[in-house]
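The next block holds one structure in the form of structure tokens; read it before the comments.
One protein chain omitted, others in place.
As written, the chain order gives the labels A and B, with residue 1 at the start of each chain.
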């Protein structure tokens, strides 16, 4: 950790970690877009197809995360602190997992209705993934720090909105839904979606940490 | 991490981290006290007011956590290991989040009855926050290690009691409550309260780690 800071002037331009992180955050946009189409379409065949696509994107993400961890093991010197590389890769992996988990539950629980809070949370997730990707792409030169900072601010505000949508949606379920089974099912799906936005915030927090250390 | 140990004799008396940690743990007492009044009063207006206070205290806590992370980024040398500073600040932040989450759910789910297990868990949380604050205030000189150790022991025993209260309360819900909706609502609130006590234990574990390293 501290040795990294000492050695940072001798580190050759990193050609391993940055491209992997850009792939990982780019993959999140694919996941976010598929999720959004899934919760807006009424075509059941298309829903099945999109759920399958989301599963495939999630596997792609797993492979990228695995490659990042392998590179960490092989490289004594890393472009930023090892703990931050680990935390950022894990947060991106978690976002993918929870997007996939939400879609998988919709299919498993045979939820085919597209409700407004589910759509709203999916839109917030996509927006978070887009901001995250924008910020990650700036990491390699840190010349446009402002782009990263602005993305992080928007991700934090997105997560606050998601909290509000989730809390309101669960309260409404208790208020207006009589079928306990449906309450449990929707609560599970809303909760997976909301956790995806928490993980976006975790990723943004890591980016801010990296900025502070390297500014 | 290891460099910290080497350099520790050259570190000037820390004036940044200790005051922030004392503020953070002091803020937990405010949260714990407001929570306790909330689950004991029957005055609905006062309940609304207290829920708002808890939200405000939680924002204060967020700011303190943010300042601790900023200081970590700015300081190469820290009074104890960076990983422990991060873990302690995160645990304190989590306690605040779960106290706030419990109160917010009571309001959202329109739970106005004060049940005994909710009261008991709230009392245990306040007790945990008081012990944590006492221990954190001793960190700066480490002269009264016994105060820290005793607080940690009490926090661990508090968390065990909270586990028992929670398990018993959930089992009783299944046994005596017929309304599935109410079961789900109370289970959510009890679970948020119980997680707050887990986070107290996490904080106590970090304190013990710091003691072992610096004794």
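Annotations
Following the convention adopted for this analysis, a residue touches a chain if its C-beta (ideal position, glycine included) is under 8 Å from a C-beta of that chain, and two chains touch if they have at least 3 such contacts.
None of these values were measured; they are calculated from a predicted model.
Only one of A:104, A:171 or A:212 touches the absent chain when the whole complex is considered: A:104. Residues 1, 3-4, 69-70, 72-74, 76, 82-83, 104, 108-110, 180-181, 184-185 are the ones on subunit A that touch the missing chain.
Where subunit B meets the omitted chain, the residues involved are 1-3, 5, 83, 167-168, 170-171, 174, 180, 183-184, 187, 205, 208-209, 212-213.
By our rule, only the chains that are shown with their structure count from here on.
Subunit A and subunit B have centres, each the mean of its CA atoms, that are 27 Å apart.
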